[in-house]
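Here the complex is missing one protein chain, while the rest keep their positions.
Our next item is chain A:
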Amino acid sequence: MMLTNHHRTRRLSLAVAASALLGTTALSGCSVANSEQAAGAPASGTASDTLRVVLQQEPPTLEACESNLTSTGVVVRSTITEPLIERNPSSGELEPKLATEWSSDDDQTWTLKLREGVKFHDGSDFTAADAAATIDRAVNSELGCNVEGYVFGDDDLKLKVVDDYTLEVTAVKKDPILPLRLSFLEVVPEETSATEKVREPIGTGPYQIDDWKAGQSIDVSAYADYWGEAPSFAKANYQWRSEGSVRAAMITSGEADIATGLSPEDNIGELGVTYPNNETVALRMHNDKAPLNDERVRRAINYAIDKESIVASLYGGRDKAAAQLVPAGVVGHSEDLPVWEYNPEKAKALVEEAKAAGEDVSAPINMIVRTAQFPKIQELAQVIQEQLSQVGLTVNLKMLETSQHLTYQVRPFPTDEDGAIMLMTQHGNQAGDAAFTVDQYMTTKGAQSAFGTKELDELIATADAATGEDRQAAFEKVFKYQNDEVVQFAHIAHQTGMLGVAANIDYTPNSSTGDELRLAEVSSK
């Protein structure tokens, strides 16, 4: 009798435990906690009025003044919010957006005429007060906006609302590219908090935010009162997957219409569209330790790397061997600047010459590389390591994650390194002007520059102040001087990006697609 009772109790307890476990799953009704049917996720890949985009990662925020962060900007820029002035990514020209014209007599005070009849998503009218508040909030406030550091530095701008549709912006000193800088600011209403960042901004763009299901998706819909042409798709849905092969699979299986950040290894086939993404890969050599303190060794490294073969074998011939840090389309890029020839014999001779002069060429060089920064980076680093060892140099490969890599990328650089530092860097110039590159990478004290010379600093200062054709010529001179006299860099390649585009979607990516995917430019075939 006792035994039976015992059994019953145990059976009961087990049953309770099992039903609890079942209950957890059943309660979920086979849907994941906090998830709902996404608006833009039809089960099959049939044509719909919803455009489905799959990104590499969830935007940390959609705050307009953080939109120069790739993961934020790709959703926000020119889709949710709009700038006053827009840079055409193909021609490099500045074009009107919320400002219709702009001019300056002295390159210091700029007058902007603003577009009339523009409405924010909350129904309010766009006026000069909104434009002024946007600039004030992003550049002059204590908000700590990313765009402030990226484009404007510590200098504030003086703002004057002349009338409802005229704004005057004054820089602290002459700034011939102020309109270009302003193109980085996305306009938000005057009422937007100036003391706190806003995760879901109100803008004037063709789409407005409907619903952000954290961790899962963002739904947007076309704004009925948009001042410009109505976009083709009434709705759009953003999702994110960190694996490139999964993003590609979503295109081939018809679950998504556009996938960003793919590479040829992702098996996307014909649906992968390549485009120049403005990124350039280079090695930055620090001259504080042997053997990189010897210019002959730095030249030898340039001769020893077979850039053409690397581009052909690792990157399928899509990338282009580089001679400078900015690609074609950026003011200051020179088509005539020659790529360092691949000449291992010359490299060996230079290393021997340095050795004969007493340089310790056997001292280790630490090549600092960021894991997974771009496709096949590890293979690229290994090829370079091998090619440099062939000419008699000792290269250690150090693969680091982003945070550790950044300690080498930006000043102050580590001083306790047990070897000379050679950093592999990937630089993207999205602004279209070489000033954004050389000020950081080539001046003696630049945040990402290991060293420079007085002469180069002077050349850069002259170029920064120049306008028009003089500006182009002046920056060309800067890049030539770095290759001929300074040799801080060994340039590898100008890169290309790849976008997955479903067969029924009409969209041509351009150099800024990775940073701002303008949904209004997408239509169905």
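For the reader, a short list of remarks on this structure follows.
One rule holds for everything that comes next: a residue touches a chain if its C-beta (ideal position, glycine included) is under 8 Å from a C-beta of that chain, and two chains touch if they have at least 3 such contacts; residues count from 1.
As a convention for this text, contacts and distances are computed from a predicted model.
A chain of this complex does not appear here, and its UniProt-recorded name among "Membrane protein", "YdbS-like PH domain-containing protein", "ABC transporter permease" or "Electron transfer flavoprotein subunit beta" is "ABC transporter permease". Checked against the full complex, the candidates A:Y223, A:W240 or A:Y315 give a single residue touching the omitted chain, namely A:W240.
Among A:A357, A:L406 or A:A461, only A:L406 touches the chain left out of the display. Only one of A:K158, A:R199 or A:K346 touches the absent chain when the whole complex is considered: A:R199.
When the omitted chain is restored, the residue from A:G149, A:G228 or A:G316 that touches it is A:G149.
Where chain A meets the chain that is not shown, the touching residues are 10, 13-14, 17, 21-22, 24-25, 28, 30-35, 37-38, 41, 43, 60-61, 63, 68, 142, 144, 146, 148-150, 153-154, 197, 199, 214-216, 239-243, 245-246, 249-250, 252-253, 255, 401-404, 406-407, 409-410, 439-440, 446-448.
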